[in-house]
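Here is the structure we will look at.
A single protein chain has been removed from this complex, and every other one stays in its place.
So, chain A:
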Amino acid sequence: MSTKNFLFVNRKTPYGTVYALEALEVVLISAAFEQNVSLAFIDDGVYQITKGQNSKETGMKNFSPTFRALGDYDITKLYVSTESLAERGLTVDDLMELTYEDADDDYAEKPSIILVNREEMAAMMAEQEVILSF
């Protein structure tokens, strides 16, 4: 089976609707197909990877720890919109520390989060072959 560049675009808050949770389920399945998978977090999607999430009062499961497992699935490129962070009064310090171990560099721990502005996000999207937005 051929390898394509897959991008999953996350645009919605983690709770309140089911989109973010079910998007993450597709991302995890895609890892089994050995595709070149990236994630983008735009608009309210940036809330999906904020640290200290507590969803108890909403009744929805706090699924944010799953993002920490993405590195183990070789999903290591998480593009985050700097404008979307800024518009919500967030900085990178508000995000979970998501990392992966680089097999090509003696398993050094490296950050998965890549901050990009709109132009860089557009350029990255132009390199994709399959884009799924949730």
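One rule holds in what follows: contacts are C-beta pairs under 8 Å (C-beta built on N, C-alpha and C of every residue); 3 or more make two chains touch, one makes a residue touch a chain; residues count from 1.
Keep this in mind: contacts and distances are computed from a predicted model.
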Candidate names "Sugar ABC transporter permease", "Luciferase-like monooxygenase", "Sodium:proton antiporter" or "Sulfurtransferase complex subunit TusD"; UniProt protein name, chain not shown: "Sulfurtransferase complex subunit TusD"
Contact residue for the chain not shown (choose from A:F6, A:F41 or A:Y100): A:F6
Absent chain, residues of chain A that touch it: 1-2, 4, 6, 18-19, 22, 25-26, 29-30, 32-33, 35, 130-134
